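If you scroll down you'll find the structure; I have some questions about it.
Then we have chain A:
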Amino acid sequence: MPPAAPIAPLLGPALGLSAVLFTLGVAGVLLRRNAIVLFMCIELMLNAVNLAFIALAQLQGVGGQIMVFFVMTVAAAEAAVGLAIILAIFRHNQSVDLQNVNLLHG
Partner candidate 1 sequence: MTAPIIGLVWVVVALPLLGAVLNGLIAVLRPQAKSAVSVIGPGVLVGAFIMAAAVVVGLAGLPPDAPQVVRIWPWLVAGRLDVDIAFLVDRLSAVMLLVVTGIGSLIHIFSIGYMRSDEGYARYFAYLNLFVVFMLVLVLGSNMPVVFIGWEGVGLASYLLIGFWFSDEQNAAAGKKAFLVNRIGDFGFLVAMFLVWNHVGALDFSTVLGAPWVPGGALVTAVTLFLFLGCAGKSAQIPLYVWLPDAMAGPTPVSALIHAATMVTAGVYLVARTGLLFAAAPLSSAVVAGIGALTALFAATIGLRQYDIKKVLAYSTVSQLGYMFVGVGAGAYAAGIFHLVTHAFFKALLFLGAGSVIHAMHHAYHATHSHDDAQDMRNMGGLRRYLPVTWVLMWIATLAIAGVPPFSGFFSKDEILGAAFARGAAGQPIYYVFYAMLVVAAFITAYYMARLMAMTFHGASRATAAEREQLHEAPWSMTGPLIVLGIGSAVAGVLNLPTLVGGHAWLEHWLEPVTGIATRLSGFRPVAGNHEAVLVGLAVLVGVAGLIAGFRATTARALVPAREAAPDTGLARLVYHKFYVDELYERFIVRPIVTFSRVFLWRIFDQGVVDGVAVNGSARLFRGIGWLGSRLQSGQVGLYIVVFVVGAIWILRTILG
Partner candidate 2 sequence: MAEIELVLRHFLASIGYAHWILHVLLILPLVGAVGLLLSPGSWARWFTLVVAALEFGLALGLWFAFDPTNGGIQFETTIAWIPGWGISYHVGLDGISLFMVLLATGMMPLLVWGSWHSIQNRRRGYYALLLALKAAMVGVFISLDLFLFYCFWELLLIPMYFLIGVWGSANRLYAATKFVIYTFAGSILMLVAIIAMVWLVGRSTGTYSFDYDHLLSNSAALGPAAPWLFTAFALAFAVKVPLFPFHTWLPDAHTEAPTAGSVDLAVILLKMGTYGFLRFAIPFFPAFALSKTVSAIFVTLAVAGIIYAALVSMVQPDLKRLVAYSSVSHLGFVMLGIWGSTVESVQGAIMVMLSHGISTGCLFFLIGMLYDRRHTRQIADFGGLARVAPLMATAFVITAFASIGLPGLNGFVGEFLVLLGSFGRYPLAVTLAATVVIFAAWYLLWAVQRVFFNPMTNPENRTMRDVDLRELAVLFPLVFSMVWMGIYPQPFLRRTEAASRRYVEMVRPYLPPPANAAAAGAAAAVVEARP
């Protein structure tokens, strides 16, 4: 066990906020039908995780901050690919409403 971090005054609230944000993201993904909005909700979830990393960094050291960079990089890559895919769909459907995306089923 590493030596207990001196103080982590905001740990609880920050983790709570992160959980709330994550849940909001999940809720958004659950409720919305627009691919872009869905994608943004997922970004929200990733950022919630980032928040958690940052918060936990108070406890466990600088590793958390480093990880956030990884996550941001990955998110950026995902965003690039994701937007391209959404664009491709938009070309076919003239919309990004996921309710129209049901050619594949059964």
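Keep in mind how these were chosen: all candidates are chains of the complex that A comes from, given by their letters.
Brief remarks follow.
Quick note on the criterion: a residue touches a chain if its C-beta (ideal position, glycine included) is under 8 Å from a C-beta of that chain, and two chains touch if they have at least 3 such contacts; residues count from 1.
Worth saying up front: this structure is predicted, and the values here are computed from it rather than measured.
The listed chains 1 or 2 are all part of this complex, yet only 1 touches chain A. Of all the residues in chain A, the ones that touch candidate 1 in their complex are 26, 29-30, 33, 38, 98-99, 101-106.
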